[in-house]
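For this view, one protein chain was removed and the others were kept in their places.
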Amino acid sequence: MKKFITLFLSAFMTLPLFAQYNRQVRGNLVIPDLKGYVTLKCDFHIHTVFSDGVVWPTVRIDEVYKEGLDAISLTEHLEVRPYVYEKSVSHNRSYEIAKPAADAKEIILIRASEITRDMPPGHCNALFLTNSDELAKPDWRDAFRAAKAQNAFIFWNHPGWWAQQPYTTEWWPEHTELMEQGMLHGIEVAQYNTYYPEAHRWCLEKKLTMIGTSDAHESVRDEIDLYNWKHRTMTFVFAKERTAESIREALNERRTAVYADEHVIGEEKYLKELFENALEWELEKIDNVVYITFKNKSDLTFRLRKGEHDPRLIYFRYSNLSPYIIEPQGVHTISVRFLDGVTSGDVNFIIENFLVEPNTGMRYVIKI
Amino acid sequence: MKKFITLFLSAFMTLPLFAQYNRQVRGNLVIPDLKGYVTLKCDFHIHTVFSDGVVWPTVRIDEVYKEGLDAISLTEHLEVRPYVYEKSVSHNRSYEIAKPAADAKEIILIRASEITRDMPPGHCNALFLTNSDELAKPDWRDAFRAAKAQNAFIFWNHPGWWAQQPYTTEWWPEHTELMEQGMLHGIEVAQYNTYYPEAHRWCLEKKLTMIGTSDAHESVRDEIDLYNWKHRTMTFVFAKERTAESIREALNERRTAVYADEHVIGEEKYLKELFENALEWELEKIDNVVYITFKNKSDLTFRLRKGEHDPRLIYFRYSNLSPYIIEPQGVHTISVRFLDGVTSGDVNFIIENFLVEPNTGMRYVIKI
Amino acid sequence: MKKFITLFLSAFMTLPLFAQYNRQVRGNLVIPDLKGYVTLKCDFHIHTVFSDGVVWPTVRIDEVYKEGLDAISLTEHLEVRPYVYEKSVSHNRSYEIAKPAADAKEIILIRASEITRDMPPGHCNALFLTNSDELAKPDWRDAFRAAKAQNAFIFWNHPGWWAQQPYTTEWWPEHTELMEQGMLHGIEVAQYNTYYPEAHRWCLEKKLTMIGTSDAHESVRDEIDLYNWKHRTMTFVFAKERTAESIREALNERRTAVYADEHVIGEEKYLKELFENALEWELEKIDNVVYITFKNKSDLTFRLRKGEHDPRLIYFRYSNLSPYIIEPQGVHTISVRFLDGVTSGDVNFIIENFLVEPNTGMRYVIKI
Partner (left out) sequence: MKKFITLFLSAFMTLPLFAQYNRQVRGNLVIPDLKGYVTLKCDFHIHTVFSDGVVWPTVRIDEVYKEGLDAISLTEHLEVRPYVYEKSVSHNRSYEIAKPAADAKEIILIRASEITRDMPPGHCNALFLTNSDELAKPDWRDAFRAAKAQNAFIFWNHPGWWAQQPYTTEWWPEHTELMEQGMLHGIEVAQYNTYYPEAHRWCLEKKLTMIGTSDAHESVRDEIDLYNWKHRTMTFVFAKERTAESIREALNERRTAVYADEHVIGEEKYLKELFENALEWELEKIDNVVYITFKNKSDLTFRLRKGEHDPRLIYFRYSNLSPYIIEPQGVHTISVRFLDGVTSGDVNFIIENFLVEPNTGMRYVIKI
């Protein structure tokens, strides 16, 4: 049969495909930069038909191009490849197929693999590899050593995955061992639809890099629609430049935040700057009322709740049944009234979807 | 490497996959049945990574399950398989992978292949095959004969495709030849985003079956979103039962209609019954005004324009800038006023999205 | 000029108005009934141009007809009528204008007035009046006595309104006095966009009826759009029949709940029955996984959070970043997995938008 294929193929190839005229438009997910850094939108945990995902590698490039991401890794399981029908296929194949598409669309594609083991140490992704095939070793320690030999950045995936840690989310001696040997640098604080508050705490305490990923197996659109999300779970990387090397430097320096549903998770210093760079606000005082007009220049959402508030102030335009929500690119005015004789005060908010500690929103004060 | 895979696989297989707990819900696309027939929603032209589509075969089952379709075919090109990396793979593989998933979700999967040739005769799909490999032959006439030997139902795909018929959409002697030899039974009147009025006319004149298909290569959701459609292009098959054999019988008897964007294309006798079974209407007369309240029990949309109308009647609740639109499951009231002394009249509509002849809407009269 | 008006009017009145042909459709807000009671959707606090609202009284009937409410009161301020340009106009005028429209649309219109005073006692609405003019008295106690003389049901409006109670929401001796004299029977627990948790507590403790109202001054659509709400704040009255007298009986017996944004506020016995009558659920067990499929037959939303949960169970299809939301008329499946060897357990939820005590969601357990 093979010859027929060859025969017909030449004839057919004079015919353009439909798809090539459906020119895509690069998506624009507007997240503010930080002082000195550009904010790169990254997803370092993705599968294709070269492990147990259900789409061809180029689809992953098309998806992130349309979603406005900057960098991804295809992290095929080294050990689990149910859709690979020719077992001699290299673990580098997925990267190699996707790379020309990534280059054409200016997506930074970082070669990676997923080391897929029982707990401990569970599943871990190794980024910045040079040859994935070398990690395919029976002993998990050998796999990690091979990754380290390629100078990989390694993070622990979905640490509280029920299938591996059903009762509690625990840190094992093996993770200490990996960390001490320079073979564990970060943890998934959020993966797909799940937030791991324990991982959030470990990152703060052990100085590990916070990572957020889609862990996409199906079409990303299908996956995020299940939860009515607007975007995949991803990592914001605050990088000096839009290059793979800058991403590596930023990951090493833990300059990241995690973006999952409407939540941004990270260190307060980064989240505060994101907040301030995303929102502009103006104050206008008319009689006893100060109008605070927020203009959201970003695609982030902000859920503001009144904090323990200054008793000399009264909030208007504020339903106390729900948080005050500033939608992406939205403009909103909050009115605050001074009681008689009062001329200044603190408007105290909790940005309840900006998590600066496990399950804890960020406080923010506007002085008026 | 293969042994490592085997080794690890057994360990891993004790771990459930994420995906298997995302139980899907069967979609419900409400299209009325006709008297004596159940209306099956079918798509007979779909690709996967086993030709030039970009998703795994099971994805096609998941998609149609969620969209509420009843039956599909995976019509891999026999001649064009850019994503197949082991050339000895059988042309039946796609079907074999999808079949268990189809059975589990009660989707009727009809084995098929696409014979992919220059014009004439262009591309054609052969349905109800028993072995696709037998159609892989250098001479196209041999391929059609092999399909006929398996008692296939064969239709001509996208007859006016610009890459094959750029200037005009023409019927070739080869199509007459195929028809006369019982090797051409239908034509795509609509494929993906394109309507072929010439094919519409040919089906009416030559008694061929009208077919509508998605010709999906990418995720169907991505494809229909390009045009803000709500559903893929498909064929309504008016079948005696929800079985493959009944579909075959209905296709042979030309009991189909094509559903593309908001348009339904087919013979007037079927479209009229669809219209009447989808809509209920009640008349209420108060003084000189008759209120016609339409209740749309279906997911079809109806775009009504005033026909050449009875001059004794005046329509209210009707903007003459746009057609009167009855949305899926919507309830709408049109008010018609009798001029003084008038007690009955004809309310003449053109259902402009129900095409009973090429580019021609269906007339409908309500007597009040 | 008056004669000209009279003259032209007769000529004009032979011409139908546009508006009368825009026949409206009664809205259908689906809230389940309770055993032995029909759930009536009521708004007992509304203004028109006959006090400081900006629309004609009939607009209020049109609005509630389209929104699917059953009963309303027009509660014009007795003391504040900035838009009344002829001061001799009776306080009953608003009711009289609206009554024929209410009758035509089968809206129960309950004659009422708002007694509008400084705190204490603040603003109160008196329902079931027979003549509003008799309440227009300088001394507020006389106004309440006049209302009582007409056998009115009286409730305290927006008890924590900042303009009257800026620092805290307090109960005054005057309210005790009114209660003891049978002149205070309920409180607004939610009004427009504000929830008063103190009032919620008082109603539970002092056996007062919980009321929710729009306090509409502008077009209701404009008011609720400010907060992206789907409906006005209202009172569910669990009445024996759909009559004014049954409403009175139910208000007296405190058979109400308050509906504000997505929140339902009330006594647990009523909210639990609402929950159970609004949702159907089915359990299906496949291997170790139980699928709980919720079918919401109502227009209520349910926000479920995992309660302190049974450690032998694992939830799927559940993002722990946000509550699990069952939309109006929605169907959702939650998957729960038994760990090995476990065969039953408790699925513990908190329905966080069903407030059974101040700011406290309702617990609900599904045994599987």
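Chains here go by letter, A, B and C, matching the order in which they are written, and residues are numbered from 1 within each.
Everything below uses one rule, namely that contacts are C-beta pairs under 8 Å (C-beta built on N, C-alpha and C of every residue); 3 or more make two chains touch, one makes a residue touch a chain.
Just so it is clear, the model here is predicted, and its values are computed rather than measured.
*Asks:* Which is it among C:E106, C:D133 or C:E280 that touches the chain not included here?
*Replies:* For the chain that is not drawn, the touching residue is C:D133.
*Asks:* Using the touch definition up top, pick the residue from A:A149, A:V289 or A:V342 that touches the left-out chain.
*Replies:* A:V289
*Asks:* Who touches the missing chain here, A:Q150, A:N277 or A:S335?
*Replies:* Selected residue, touching the omitted chain: A:S335.
*Asks:* In the whole complex, what residues of subunit C lie against the chain that is missing from view?
*Replies:* Residues of subunit C in touch with the missing chain: 1-2, 4-5, 7-9, 11-12, 15-19, 22, 49, 52, 54-56, 58-59, 62, 77-81, 83, 85-89, 91, 93, 116-118, 133, 136-138, 163-164, 192, 215, 217-219, 221-222, 226.
*Asks:* I need the residue numbers on subunit B that touch the omitted chain, in ascending order.
*Replies:* Contact residues on subunit B toward the absent chain are 162, 166-167, 190, 193-195, 226-227, 260-263, 311, 314, 317-322, 325, 337, 339.
*Asks:* In the whole complex, what residues of subunit A lie against the chain that is missing from view?
*Replies:* 21-23, 25, 289, 291, 316-317, 331, 333, 335, 337
Everything that follows uses one rule, which is that only the chains that are shown with their structure count from here on.
*Asks:* Taking each chain's centre as its mean C-alpha position, how far apart are subunit B and subunit C in Å?
*Replies:* That pair's centroid distance is 47 Å.
*Asks:* Please work out the Cα centroid separation of subunit A and subunit C, and write it as a whole number of Å.
*Replies:* Computed from C-alpha means, the inter-chain centre distance equals 42 Å.
*Asks:* Among the residues of subunit C, pick out those that touch two or more other chains and give their numbers.
*Replies:* Those would be 317, 337.
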